[in-house]
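Heads up, the thing below is written out as structure tokens.
Every protein chain except one is present and positioned as in the full complex.
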Amino acid sequence: MSRYLTLSALAVLFLFPLVWSGYASLEEPSNYLEMARFGEGLGTYATNSVLVSVMTVAGTLVISALGGYGFARFDFPGKNVLFLATLAILMVPYATILIPLYVLLGYLGLQNSLVGLSLVLVMFQLPFALFMMRNAFEALPRELEEAALVDGCGTFRAFARILLHAVRPALITVGLFAFLASWNDFFAPLILLNDGASFTLPVAVVSMTQHTFGAIDYGMLQAGVMVMAVPCLILFIVLQRHYVRGFMSGALRG
Amino acid sequence: MRRRLAGISLLGVLALTAAACGSGGGGGGGAKPSEGPATITMWTRAATQAQSERLVKAYNSSHKNIQVKLTVIPTDNYQPRIAAAAGAKQLPDVFAADVIFVPNYTSQGLFMDITDRIAKLPYKDSLAPSHMKLGTLDGKQYTLPHTLDLSVWFWNKDLYQKAGLDPEKGPKSLKEFAQQATTIQEKLGKDGKVHGTFFGGNCGGCYVFTFWPSVWAAGGQVMNPEGTQSLNDQAAMTDVFKIWRDLYEKKVTGPTAKEEQGPTWTGFFPKGEIGVMPMPSTTLGLMPKDMKIGVTPIAGPDGGESTFVGGDSVGISATTKNPDAAWDFLSWTVSDEAQVEIMAKNKDVLARTDLAGNKYSAEDPRVVLINSLVAKGQTPYALRFGQTFNDPQGPWLRLAREAVFGDASKVPQLNAEITKSLQQ
Partner (left out) sequence: MTLTITRSGRRPAHTAPSARWRSRKVQGWLYAAPTAVIVGVLFIAPLALVVWMSLNRWPLLGQATFNAPDNYRKIGENPLFIDAVLFTLKYTAITTVLLSAVALGLALLVQDRRPGIGFFRTAFFLPGAVGFAAAGLLFYGMLNNDFGPIDPLLQALHVTSEPVKWIGTPNMALFSTIALVLWRFAGFNMLILLTGLQAIPTEVYEAARSDGANRWQVFTKITLPLLRPTLALMLILSVTGSLLAFDQFFVFTNGGPDNSTVSMVMVVYRDAFFRFDLGGAAALSVVLLVALVGLNTVMMRRLR
């Protein structure tokens, strides 16, 4: 029972800012209307955001699952260097690397494109995703893979048919984080996209809230926070079921 | 096996690419030059979006051969965006910028020289003088005024009435301002909600915008004309600081003035919680409809009047391939038609001083007053303005905070740091 008391107290603390924000935003519902009509219209920005998020999640999952397996189960020259180089992505100030990236995407013909933006977001997700997937594959019993190999699967088929199922919680975490990061990312779309019609929601929402001399329109900000958070909430609740299933094995602990 | 694996790895990449092709068009990306009418791109910061949007819309509907595509960029991140675009030689054809930053942009070569084009405008001498001054470098002109935002004093007539002050008489000097604010505080401030006045005490740009006009109104200066020498330790400035310091110490300002970084500094007045305070003129149109607001020029300690002429200037980027189309749009924005039928009609401040009395101006004397200040006000010129005065880590904010809240004896030493920053 005391556990539930602790949990409830903590939940109040964590939810309070959001509840305040939601409550305050509803005091002035016209904010939502104004938001819907802003610039190119909320629909355009939402579509862009969804496209970017979907591409980022797909790219991150594919690349980190393959890479994580490779790093966990194979030895190859350059492995440590590549792993460290990937982790080093975390260690460069975001703002500085974006200008060279912007120049580079120009050479690749991906400037001002949602695809280019998604690739960049995949890159920023890779350190976490790869580390996570490598841990997950390493934690699998070797016997699982060997059994599959004995049964005649090639490593790839063992990977695709058996191991991927076994690391599903990690995949869901990686996918969820990639989604949240790409959904909320502000600086990369701001710098890498030139055209207002291809902006994503966070850029549009920040534009809506900023007035002259640094003044912030709090009504719009709170409405914006709500609009941005609701899809995340739904997604998390949906994925939550998968989480619980993934955690079944641990359910006996007390 | 090996081949298949390679195929699979490739497949992932291909899937990405395929998704790529689908969305590139859908997202409206790709700045392909379209056939038919010339399209020019324009950037503006969110703060002045409404005005830019109205101008672009009207221009696009009346011009078939040239279309302007406007992109609005969050205000606080406008500088990085411009820097990144310039670094990658990807500036739009036309971009507006906070007038304060224009000298720096011009010195970096971001704008195209339009001296000859401006010379052909019949009304070239009545373009907002302070904006034109900041857009001039070594005798060459680079920008036109785009939107103007002036600092003025707003007073709340209802609160004045309740406090026994004459609701039709605003302050004529900074000392009167202080007296009236103090009266409001004493008569109405007991509930803790209403305050005499307010200011952004942890916001460099706010100090500049709201305090400096009092210096100018008293005949003083804050910098030398070249913008390389700070004069903020002189009596004209320190007298103004003293009056505000006094107001803060007597708790006539809202309690959060010292911490105010900018996000909420204009938010208290429209709630009816402030008696009298300096505000940006563009907020007048955003005030609650039923609120009775008086507007008066910012004055010096003993009178006079002045204003900080802020807002955006606009220029053609140095890298544009479409200078003629860009100029067609730019020159149209300062034409009689655009200024009267779009700017004046929406109560915006005009970019030209010769149009101050127009067919819409009679509707609101406050707008006439604001427009009349354009010629009297100033916009300070300095190449290193942003990093010295706007940047929260710049030396100005430290000076202003010491002068108002801290140890005023540090002002001369901090003033030297401002000069150092200006000369970097």
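All chains are identified by letter, namely A and B, in their written order; residue positions are counted from 1 within each chain.
Criterion: a contact is a pair of C-beta atoms (placed from the backbone, for glycine too) under 8 Å apart; a residue touches a chain by one contact, two chains touch by 3 or more.
If you're wondering where the values come from, they're calculated on a predicted model, not measured in any experiment.
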Contacts of the hidden chain among displayed chains: A, B
Identify the residue among B:164, B:285 or B:392 that touches the chain left out of the display. B:392
Given A:112, A:173 or A:207, the residue that touches the chain left out of view is A:173
Mind listing the chain B residues that contact the chain we can't see here? 1-2, 5-6, 9, 12-13, 79-80, 83, 86-87, 89, 104, 108-110, 202-203, 254-256, 258-259, 261-264, 267-268, 273, 318-319, 386-387, 390-394, 397-398, 401, 424
List the chain A residues touching the unshown chain? 3-4, 6-7, 10-11, 13-15, 17-18, 20-21, 62-64, 66-67, 69-71, 73-77, 79, 82, 84-97, 99-101, 103-104, 108, 119-120, 122-123, 126, 128, 130-132, 135-136, 138-139, 141, 143-144, 147-155, 157, 161-162, 165-166, 169-170, 173, 176-177, 180, 183-184, 186, 202, 205-206, 209, 216, 218, 221-222, 224-225, 228-229, 232-233, 236-237, 240, 243-244, 246-254
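By our rule, only the chains that are shown with their structure count from here on.
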With touch defined as at the start, can you tell me which chain A residues reach chain B in the complex? 39, 44, 47-48, 51, 54-55, 58-59, 62-63, 66, 95, 98-99, 102-103, 106, 111-115, 118-119, 154-156, 187, 190-191, 193-199, 203, 206-208, 210-216, 218
Going by the contact rule set out above, which residues of chain B touch chain A in the complex? 1, 4-5, 8-9, 12, 15-17, 19-20, 23-24, 26-31, 41, 46-49, 69-77, 80-81, 83-85, 87-88, 90, 92, 149, 200, 203, 205-206, 209, 261-267, 280, 282-283, 310
